[in-house]
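Only a single protein chain was left out; the remaining protein chains are all shown in position.
Labels run A, B and C following the written order; every chain starts at residue 1.
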Amino acid sequence: MTLADLVPLLPLLIVSSTAVLLMLQIGIRRSHKVTVVIALSGLLLATVVAVLMMPTMNQQLTPLLIIDQYSLFFTAVCCAAAMVIVILSYPYLSRLDDDKDEYYLLLVIATVGAIVMVSSNHFVSTILGLETLSMSLYGMVAYPLHSKESAKYPLEAAVKYLVLSAVSSSFMLFGMALIYAQTGTLAFSSLDSDAAVSLSDSYAIVGVLLLISGMAFKLSLAPFHMWTPDVYEGSPLPATAYLATIGKTAMFVVLLRFVIVTEALRYEAVMIVFSLIAVLSILAGNVLALLQNSLKRILAYSSIAHMGYLIIAVIASYFATSTISIEAVTFYLLAYMIMSLGAFGVASVVSSSEKEFDLVSDYQGLFWRDPWLALIFTGMLLSLAGIPLTIGFIGKFYLFFAGVESALWVLLLVLVVGSGIGLFYYLRIVYHLLLPAPTRPQFSSAANENLGAYGVLTILFLLLLLLGVYPARLMTLIETVAAFI
Amino acid sequence: MILVALIGILFLGGVLAWLSERLDSKLPRVIALAALVLDLLLMLTLLGGDSADGSWIVALNVQWLPRFGISFHLAADGLSVLLLLLTAFLGIIAVGSAWIEITERSGFFYFNLLWTLAGVLGVFTALDLFLFFFFWEVMLIPMYFIIAIWGHENKNYAAMKFFLFTQVTGMLMLVAILTLAYFHYIQFGFFSFDYFDLLRVTTSSAVEMWIMLGFFVAFTTKLPIVPFHSWLPDAHSQAPTAGSVILAGVLLKTGAYGLIRFAVPLFPVASLNFAPIAMALAALSILYCAKVAFAQTDLKRLIAYTSVSHMGFVLLGVYAWNEIALQGAVMTMLAHGLSAAALFMLAGSLQHRIHTRDMRDMGGFWAKVPRMSAVALFFSIAALGMPGLGNFIGEFLALLGAFQSNLPMTVLATFGLIFASVYSLWVIQKIFHGEYSNSKFNDSHLSDLSRRELAYFGAMILGLVWMGMYPQSFLDLTATALQGLLAGTQELVSTVVQN
Amino acid sequence: MQSIPIEHGLILAGILFALGLVGVLTRRNIVFVLMSLEVMLNASGLAFVVASARWGHADGQVMFLMILTLAAAEVAVGLGLIIQMYRKFKTVDIDVLSEMKG
Partner (left out) sequence: MQDLIWLLPTFPLLGFLALVLTGGSLPRKIVAVIGAGSVGLSFLSAALIAAQFLASGEDYFVKEVWVWMAIGEFTPGFNFYLDGLSLVMMLIITGVGFLIHLYSTGFMVDDPAYSRFFAYMNLFVAAMLMLVLGDNLVLLYLGWEGVGLCSYLLIGFWYENPDNGYAARKAFVVTRVGDTAMAIGLFLLFTQLGTLNIQDMLGAAQQQWAMGSPLAIAAALLLLGGAVGKSAQLPLQTWLPDAMVGPTPISALIHAATMVTAGVYLVARTHVLFELAPTVQMLVAFVGLATLLMAGFTAMTQRDIKRILAYSTISQIGYMFLALGAGAWSAAVFHLMTHAFFKALLFLAAGTVILSLHHEHDIFKMGGKRKQLPVAFWSFIIGSAALAALPFTSGFYSKDEILLAALAVEGPGLLLWIGGVIGAFFTGIYSFRLVFVVFFGDSKAHHEAKEEASLSMAVPLIVLMVLALLGGWIQVPLDAVFSQGAGHEEEHVSLLVHGFMIAAPLMGIGISYLFYMSKVFDVDKLMTNRVANSLHRFWFSGWGMDALYQWIFVNPFLYLARINRSDLIDGFYALLVSITRTAHLMLARTQTGYLGWYALSMAAGLVVIITLGVML
């Protein structure tokens, strides 16, 4: 392991050292502002480095990590998203009557986990990254525990998340064990179709299914979705945002790599299970969200559905000749990150750790009270619904194309039906935004207080539109990146 | 470039109108009007440019999303130009009808109005199927806002229904488009969504039928045709007047345009095989909706159902697919655009005056508002297909053409003329004839048509008479375009028949 | 010497795993739930050890060490939460944590 080997690890190292730095800073002198600045600069540096390294880098670093354009792409994306969440967290936590700094520490560590995951092509690194991520997330979910009137039920959320995700981890671990027992390897690459041993025989296939179930839990796919709404609702909004975006994305990248590299879809069993999961998630997610009144729960259920959409593209990747299905997953993950960050962001801008405004009715008439914020919110919701002019539409377009290319007509039909139902609850929120404002509004526009958050939301909104109208550049980038997986 | 200008002006005008509200609440309507008039003038420069070989008057084609071979391809031939003119004209009328009716949040209202129209213009000029779909969807959201914000008592339900119907069927069309594009990829080895590339795709008849159905459902939902029509009555009865005008006058026509431009030319064989069913549906919706219309008590619902009934003639004409029938369909689109819009505006101005749409409360208005009654009489007469007015030309030609390709369905459809007379005269009887009584409503504001209203009703009356007495000026405009479409499909069909 | 066939080891692990899972499902007391989790995690650890014995290289055992730490961490966080929970509700019955539903 020479010094040169450390270069590809730079983003990872930067973020980890940011974490160390934060610990030191906390040890020396607590200051919310300074903490945020350190975290932001660390993440920013990591993002920039990742972007700069992207064009050239393609290197397997120890059996555990693969640093290629794909992993770097998502490293950059995750770090950027983490920055957004940091900026959103600042005003949210500012009223918390308790130490705020460790929250950012946890956040950064979680990001380390995420980076490890997106660049992992080995079971060990998968587990390593996953657990780093989850552990820190437990903390973030439970963070406002001490505050006098803690917003929702962080404790309940944390306990549920901890127990259930531990269960799912054990699923994954046991699955890995079985695969290992069968094949004697823990690296994805040595499980592919021309490997000496096949996964199909005896207990290895069980192992694969166990592994998939575990992953499905982390991605909150039906039938492992039940924890999602409760944990989303209970956690502080920025934590929810993190869970919903970076948590999901990192896991999905691992899933994608695993499926693509090992060509697990060769096995009928896996194929069927995936199809089943996709259909169940799309239907269950959308139907459950239908008449919800809690914004967080709606977004939770809708995330279930969106993950289901993505699985369709994953399935498509097996039949497809071109890489479009992989590009579809990549693009849609990015799109989903932008839009759900935006949606949660709007909610967290008006909320704070004391009082979260979570009911759809809280936002009644926002369009006339704070047009800009409402416009952003509307944009995010419409994008989630897949309406043109937004990035969400291009994402949907990718998914549809992937499905058509692989002739997955049934799944496409389910996708259409699901999105149809989805329209209803997204528009329901939009409709509330449009209603005449109530005489005593729940919250006043917070534009002046936290310009930072407004700014970052604006940037997200502009990205949403730009990539919705002219995504050509991004498309070509993703095309090149996707070739590496 | 001029086409981009046309669309851009509306998008910009919309934004301007919205912002200008901060300065003065009267400014937006002026800006909207200005933008539309400017568009209309620009369009007039397109007239007379139709080159004889049926090619395109103006075209613009630049790369947009190379990954999928998607290009930003706008073009207009006679047919498009005619519909563009209709759009701009009705847009102006709509602004006129909203002039005093829309008081709160006028800025955002005109923003939505202009963006809807911009989307429609895009639909009428897009020659890249992705772009077409893009605009197809773009026009929905602002329309949703118009209904959901400025609508009447049951607006949420109506707006949601409108959106779900059009959006879900739109997704089916997206799947169809993508499938077609993918087959193009298989056949020619590169991605393209360009109209002319996709015209060359040939697939197995079964596949072609399925793809065609994808388009058909989307278009007939917009048109609309039984059994996909049931969003229309709710949308219309709840929408503000200007919304109804745009909806009935322009949005419905996008469905018909889609059928003429895409559904049939792209899938000539499938359409040929499907024509009997399509025409049967047309006849069904003509008769069925005429009957349901007669039963309505809500004036706007009634007019909405009559719209569905009239659109049946369009579908009939399109699937007869010969020049007379097509010209008939186009004329019906134009004439119905005017007459239905006018009827909705009358209904709107009545509601604006007496705050009810329930015909059971009305009666004997002729004595109170003779001018309005005369205008209403004129447009109901037009709606029931009185010769000398536009609607007659359209329906007569459509039936005449259809008769040559499908006799029984045409005969059935012709009975629609009887039903039309039944409901049209019933409306006149119920509202304007009979004894006047104001027991059911407060008629303190029941005044006759103002100058402004007279002006735009007069314009529409002139339009209908023009269409009825000298339709040639419109027929000539579309002739080459339609003949081109016909010729194209003919040779495609013949080649397939040979194979 | 006669080595134990790998299947036996895996079956044992499987049984442990199942027991743990059942424990998580049935137990109301959160402490026991955490213990059952431990059982599940260690069951998979056992499976790894067995497997690495079959292939005769260390990967599996490394994995097992990782699982140990991981489980420790899980429990650490878990216990912390239990304490908070006991403070709030004066009970360790997980069913009190059911305010969010629907």
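In the analysis below, a residue touches a chain if its C-beta (ideal position, glycine included) is under 8 Å from a C-beta of that chain, and two chains touch if they have at least 3 such contacts.
Computed from a prediction, not measured in an experiment: that's the story for all the values here.
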What are the shown chains that the left-out chain touches? A, B, C
Any idea which of A:L40, A:V159, A:M176 or A:V360 touches the chain not displayed? A:V159
Would you mind spotting which of C:I4, C:L25, C:L68 or C:I83 touches the chain that isn't drawn? C:L25
By the document's definition of touch, the residue of A:F217, A:F377, A:F397 or A:Y426 touching the omitted chain is A:F217
Would you indicate which residue among A:Y180, A:W227, A:Y242 or A:F258 is in contact with the undisplayed chain? A:W227
Given the full complex, what residues of subunit A touch the hidden partner chain? 159-160, 163-164, 167-168, 171, 205-206, 208-210, 212-213, 217, 222-224, 226-227, 229-230, 268-270, 272-273, 276, 284, 287-288, 290-291, 421
Go through subunit C and note every residue touching the omitted chain. 21, 24-28, 33, 94-95, 97-102
Where does subunit B touch the missing chain, residue by residue? 161, 226-227, 229-230, 233, 291-292, 294-297, 323-324, 327, 364, 366-367, 370-371, 374, 381, 386-388, 392-393, 396-397, 399-400, 403-404, 410-411, 414-415, 417-418, 421-422, 425-426, 429, 432-435, 469-472, 475, 479
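What we mean here is this: only the chains that are shown with their structure count from here on.
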Where subunit A and subunit C are represented by their mean Cα positions, the distance between them in whole Å: 26
Centre to centre, by mean C-alpha position, how many angstrom separate subunit A and subunit B? 43
Mark out which residues of subunit A touch at least two other chains, giving numbers and ranges. none
Under the definition above, what is the set of subunit A residues touching subunit C in their complex? 123-124, 127-128, 131, 135, 138-139, 142, 145, 152-153, 155-160, 162-163, 166-167, 169-170, 173-174, 176-178, 180-181, 184-186, 203, 229-230, 233-234, 292, 297
Contact set on subunit A toward subunit B in their complex: 368, 382, 387-389, 393, 397, 400-401, 403-405, 412, 416, 419-420, 423-424, 427-428, 431, 434, 470-472, 475-476, 479
Under the stated contact criterion, what part of subunit C meets subunit A in this complex? 6, 10, 13, 17, 20-21, 24, 30, 33-34, 37, 40-41, 43-45, 47-48, 50-52, 54-55, 57, 59-60, 62-63, 66-67, 70, 73-74, 77-78, 81, 84-85, 88, 94, 97-102
